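Presented below is the structure to which this report refers.
Missing here: one protein chain of the complex. Every other protein chain is in place.
== chain A ==
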Amino acid sequence: MVVWTDFERTTIQDIFSKIDYAVVGQAAFSRCLTVYPWTQRYFGQFGNLYNAAAIASNPKVAAHGKVIMEALEKAVKDMDNIKATYAELSALHSEKLQVDPDNFMLLGDCLTIVVASQLGKAFTAEVHAAFQKFLAVVVSSLRKQYY
C-alpha cells in the first residue's frame, strides 16, 4: 500500500494541472524514441522515425504522446488505487504489446526531463523526488501483470 504525504499528493496534482498534455506528451515520447532508439521497436506502424527531426514532426508520435499523458492522468485522479487502475493496461503491455518493462522507466526519465524544463526552478529536488516516486509507483503497477 503506497503512502503519500500531503506534499506528494499536492505536488503531483499540481504538476499535472499545470502541464499541457499534448505538448508534454509529444515532447517526452519523441525524446524517448530519440534518446533510446531501441524503443522504436514497438512502433513499426508509426511511419518515419529515421532521425530526430522526423520523430519530432511525426503526427502519430504526437498523438500517442497525448494518449500516454491521458493514461497517466488516471493514476493522478486516484492515487490510492494505481495498481488497480493499471491492471488492464499492465496485461495489455505484457500480453499483447509485449513491451520489455525495463523500457517504462526510460519513458519516465524523459518525462521527468521535459517536466523539469517546463517548470525550471520550480522543479526543486523535493518536487522532483515526489514526481520520481509517482513514476516508480506507475511503473511498478504496469509491471504487475507480467509473468
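Convention: a contact is a pair of C-beta atoms (placed from the backbone, for glycine too) under 8 Å apart; a residue touches a chain by one contact, two chains touch by 3 or more; residues count from 1.
Following the convention adopted for this analysis, contacts and distances are computed from a predicted model.
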**Fill in**
UniProt lists the protein of the undisplayed chain, choosing from "Ribosome biogenesis protein NSA2 homolog", "Roadblock/LAMTOR2 domain-containing protein", "Hemoglobin embryonic subunit alpha-like" or "Phospholipid-transporting ATPase", as "Hemoglobin embryonic subunit alpha-like"
**Complete:** Of A:11, A:30, A:90 or A:141, the residue touching the omitted chain is A:30
**Fill in**
The one of A:79, A:116 or A:139 in touch with the missing chain is A:116
**Item:** Residue in contact with the excluded chain [from A:40, A:81, A:132 or A:145]
**Value:** A:132
**Request:** Mind listing the chain A residues that contact the chain we can't see here?
**Result:** 30-31, 34-35, 52, 55-56, 109, 112-114, 116-121, 123, 125-126, 128-129, 132
